[in-house]
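All protein chains of the complex are present and in place, except for one that has been dropped.
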Amino acid sequence: MLEICQFGAGRIGQIHAGNVAANGRARLRYVVDVNASAAEALAAKHGAKPSTTEAALADPAVKAVLIASSTDTHADLIEAAARAGKAIFCEKPIDLSLPRVDACVKVVKQAGVPFFIGFNRRFDPNFAALRAALQQGAVGRVETVTITSRDPAPPHPAFIATSGGMFRDMMIHDFDMAHWLLGQVPVELFAYASCLVDPMFSAAGDVDTAVVVMKTADGVLCQITNSRRAVYGYDQRVEVFGSAGLLQAGNVTPTTVSRWGADGVVADKPLPFFLQRYAGAYRAELDHFIDCCLGDAKPVVQPEDGRIALVIAEAAVESVKRGTPVKM
Amino acid sequence: MLEICQFGAGRIGQIHAGNVAANGRARLRYVVDVNASAAEALAAKHGAKPSTTEAALADPAVKAVLIASSTDTHADLIEAAARAGKAIFCEKPIDLSLPRVDACVKVVKQAGVPFFIGFNRRFDPNFAALRAALQQGAVGRVETVTITSRDPAPPHPAFIATSGGMFRDMMIHDFDMAHWLLGQVPVELFAYASCLVDPMFSAAGDVDTAVVVMKTADGVLCQITNSRRAVYGYDQRVEVFGSAGLLQAGNVTPTTVSRWGADGVVADKPLPFFLQRYAGAYRAELDHFIDCCLGDAKPVVQPEDGRIALVIAEAAVESVKRGTPVKM
Amino acid sequence: MLEICQFGAGRIGQIHAGNVAANGRARLRYVVDVNASAAEALAAKHGAKPSTTEAALADPAVKAVLIASSTDTHADLIEAAARAGKAIFCEKPIDLSLPRVDACVKVVKQAGVPFFIGFNRRFDPNFAALRAALQQGAVGRVETVTITSRDPAPPHPAFIATSGGMFRDMMIHDFDMAHWLLGQVPVELFAYASCLVDPMFSAAGDVDTAVVVMKTADGVLCQITNSRRAVYGYDQRVEVFGSAGLLQAGNVTPTTVSRWGADGVVADKPLPFFLQRYAGAYRAELDHFIDCCLGDAKPVVQPEDGRIALVIAEAAVESVKRGTPVKM
Partner (left out) sequence: MLEICQFGAGRIGQIHAGNVAANGRARLRYVVDVNASAAEALAAKHGAKPSTTEAALADPAVKAVLIASSTDTHADLIEAAARAGKAIFCEKPIDLSLPRVDACVKVVKQAGVPFFIGFNRRFDPNFAALRAALQQGAVGRVETVTITSRDPAPPHPAFIATSGGMFRDMMIHDFDMAHWLLGQVPVELFAYASCLVDPMFSAAGDVDTAVVVMKTADGVLCQITNSRRAVYGYDQRVEVFGSAGLLQAGNVTPTTVSRWGADGVVADKPLPFFLQRYAGAYRAELDHFIDCCLGDAKPVVQPEDGRIALVIAEAAVESVKRGTPVKM
C-alpha cells in the first residue's frame, strides 16, 4: 500500500482522494489544508488524519504527495516534498512564473523523485486513443493539429485576477496537448485575443477569446481556439490531419439518446465541465501515478512538460502584447 | 432518341417527365391524361403533344410507355401497351387484385416486351449501396433484416378508400425491399396492425400502424414497422444483420448543419416525403429504364417482383384478419 | 452503514462487491460461495468474512442480502433471506420455473421485506434518460417500441443447457424493457426463432436468433430482435415511436474518436459486453437498492416485474413451439 499525503481538500482534492480510495493499492494517510474543517472532513471520509505540511513530510511512512492546493502553494510544496524524498503528483501549473518553475524543476531533478504534473487530458480515453492511433501511423505524417477548447462559463471574477490570464490558466492545457500530439515543441507562434464574453476580463487585464497558430521547425502547423464561455457545455475537441487521413476526437455526452421531433433531431449537448468530462481521466492519471510510485510504470508526463507548456503560454502572452509572432 | 408516351400528368408524372427531359437519350412524344389541360400543360413544357391512349399506342415511333396514371388504370394500360409492343415502365402497383396482376403479367410475358415496375427504393443511392455491400459479403450470411418505414402524415381521406389498405399501398414497398435484401421470398409471416394515428383509418376498414415479422425457408428473419404519421418527416431506414456484422442505411437530411445550444445539439430532421427523399431514385430508375429500352442494360426489376410484393401484402392482410401466421 | 451479506463471488459478484465498497453507506460483512477460496478472496479484498448461508442469515447485524450466485440457488436464498427479515437484491431471474417464482414472490410479500430483482438496464443512463423523456411526453402517446439486443458472442456451451433458453435467459431483459417502456403488460405476442449462429444451440434444444412482436390491450405494438452473436460488440438499442416523435437510445462506444481515411470514416464499435456497457447501471442499481434499504427511496423495480418478464418469456417459448400467437 502506497501511503499518500494530500495537500488541498477542495473540489479537485475530493476527486483525487476518492480516486486514491478506489485504486486499492494506495491509501490516504494525511490531508493538509489551511481550512482545518475541510481537511478534517475529507480525512475522516477516507480513514486519514488531518496534519500539517511539516509533520506529514516528516513521516517516513508517507511515500508520495498529491498537491491539489491553490496554485501559489505548488512550487513551495513541490520543493519541500522533493527534499523530503516523496514522489510528487501536482496539479498544473507548477507556478505562473517561469523562473520559479525552472528553480522548482531543478530541485525535483536533484532529489531524483518521481514527479508528475497533472495534465489530465493526456489520460482522457478519447485523446489517449487518438494519440495511440497517431503513433501507430493512422494519419501518416502529421501536417496540421487543430484544438478547440471552450469552458462552459467564465470563472469567478476573484479567480481571474490570480489565474495568470487565459493563456497561462486555460490554454496551457491546449499547449500541452499540442506539444504531446505534435511530438515536438513548436518553434514559433502567433496569437490574437479579444474580450468578447465579459468586460470583467479586460478590466482584469485578461482576455476571454483567442486563436493561436503555431509552427514547428519542419513546418507542421497547429491552430488552437479558446473561449471562456460556451452555452452548450464544455467543448473539448481535437483533430489531427496528416498525409494518410484525419483523426478526430469529439465531445463526450451524458447519453446517446436523441429525440426526433417536428423541430429536428435533438441530441445531448456535451458533458457540462471538466469534473464530468475528465472524471475518467483523473482516475486513470492517479492510477498511473500510483503505478509509477510502486515501480510498475514509467511516468508518461515529464517534469519538463509543465515547463514547456508555460513557455508556450508566455510566448502567446507576448505575441498578443507585441502584435507579432514570437519565437519559443 | 427513345420516344416515350407518358400516361398521367399529375405530381409523379411531372417528376418522370422532367427526368426524361434530363436524360438526353429519350424524348417525351405524347402525354395522355383524363385531365386534358394537365396533359396539355405538361406536354407543352416538354415539347410533346397531348394524345389519347389509342392514338399514342398506334404510333410506331413510340417505343416505350411510362404509366403514372391512377392505380385502377395500370393493368389495362399495361396490357394495351404490351400488345402494341411497347416497353413498359409502370408505377407500382400493377393492380390491387392478385388475379388481375397474374393476368397482366401473363400478357406482358407473351408480348416479350421490357416491363419494369417502379419500385423506386431499389434505386435510392443509400439502399442501392447497402445492397451492393451486402452482395459483396459485407455482413456475411444474412440473419435478420429490419425495415422502418413511416410516412410524415396520413394521406387524404379520399385516397384511403381506394388505396387497397396500408399493406397493399404502403408496406408493399417494404415487402419488395425485404424480398430484394433477403434475396428470396419469405415463406411465412405474421402481422399485428392497429389504428392509433387517426380513426378515419379504422372507419375505412384500414389500419395506420403495423409490425410484420417474416421468415424464409432457411430461418432468416425479417421485421417491418410502418406508421402513417411521423411528425419528424419521412422515416425510411434499413438494417441488415449477419454473421459478419451489420449494414445500416439511415434517413437523408436536407443539410449537415447542426446547432449546439443550451437545449442540446439540434440536427436536421429527415427530408419531408418521398418526392424529396427519392428524387435521385426516380431519376436513376428512369435512366435505367431508358438504358434497358435502348439495349444497354438488363432490368433489375422483374415483372414477378410486383406480383411477389402483392402476394406478401395479401398474406399480411390475411394474418391480421385471422390473427395467425400465414404461409405465402 | 448497511451491513450486507453477498451470495456469489464470481464475475458479477465482484462487480457488486466493488460497488458496495464505493457506495460509502454500506459495507460487505459476509461473502458466501460454494467455492471457498473465491469467497475468501473477495471477502478479504473488502474487509468482509467468508461465511455460510445459515450463519450469515442468523446474524442480526446483516440487514440486506445481495444474491449473485448461480440461477438455481436464487429462489431458495430469496425465501431464506425473506424469512430472516433481510432486504433482498437478487440478480435476475428469480427462477426459470414460473410456479417456483410465484411461490417465491409470495414468501417475499408475506415477509414484507424490500425485494429487488436486478434488471440492470433500467439503471443504464441512456435507457433511464429515454424513459424519463418518455414520461415527460417527449413523443406524445406511445405507438411502437423497438428493441434490438445482441450479445457479442455465444455463451459457453455448458451454460446453454442450464440457461433456460434464449427467451428466458437473454430476451427476458428485453421483455422487462418492453414492459417498462410500454407502461403496461402486453396481452399477446408472436415469436419466430431460428438457429443460425451455431448448431450447438439447436443441439441443446435452444435457438440463437429471434424476432418477437407484441401488442397491448390498446393496440400499442412492440418488436424485439435478439441474436447470440454480433461481431461488432454488444448491441443494445431502443426506439420508442409516438404521436409526437421518436426517442432513440443508441449504443455506447469506448471513445468518440473517428479516423477519416481513404477507406471511409471509421468510428468505434460499441462497448464489448454487459460488464462494460452496464458498469454504470450496476453501480446506480446497487446505490438505489442501498437507498431503499436505508429508507431513502422506494424501489423502482417491483417483485412482480421479475415474474412478468418470465411470463412473457414463457409465452414466447410457447409461441415458437406452437407456431401461433400466444396470450399472456
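Labels for the chains are A, B and C, by order of writing; each one numbers its residues from 1.
Basically, a residue touches a chain if its C-beta (ideal position, glycine included) is under 8 Å from a C-beta of that chain, and two chains touch if they have at least 3 such contacts.
The structure presented is a predicted model; accordingly, all values stated were derived computationally and were not measured.
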item	value
In the full complex, displayed partners of the excluded chain	A, B, C
Absent-chain contact - pick from C:Lys92, C:Arg121 or C:Lys269	C:Lys269
Residue touching the undisplayed chain, where the options are A:Arg150, A:His173, A:His288 or A:Arg307	A:Arg150
Among A:Ala38, A:Leu196, A:Ala279 or A:Leu294, the residue in touch with the chain that has been omitted	A:Leu196
Sole contact to the chain not displayed, among B:Ser258, B:Gln276 or B:Thr324	B:Ser258
Touch with the omitted chain, as defined above, among B:Pro60, B:Pro125, B:Pro157 or B:Pro199	B:Pro125
Candidates A:Gln6, A:Asn23, A:Ser69 or A:Ser227 - the one touching the absent chain	A:Ser227
Absent-chain interface as seen on chain C, which is shown	231-232, 260-269
In chain B, positions touching the absent partner	22, 24, 45, 125-126, 129-130, 133, 138-139, 244-252, 254-262
Hidden partner chain, residues of chain A it touches	141, 143-144, 146, 148, 150, 190, 192, 194-197, 209-215, 219-223, 225, 227, 229-232, 235, 241, 243-246, 323-325
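One rule holds in what follows: only the chains that are shown with their structure count from here on.
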item	value
Innermost chain, where centres are averages of C-alpha coordinates	C
Separation of mean Cα positions, chain C and chain B [Å, integer]	42
Rounded Å distance between chain A and chain B, as computed from the means of their C-alpha atoms	57
Per-residue overlap in chain B, given as positions that touch at least 2 other chains	230-232
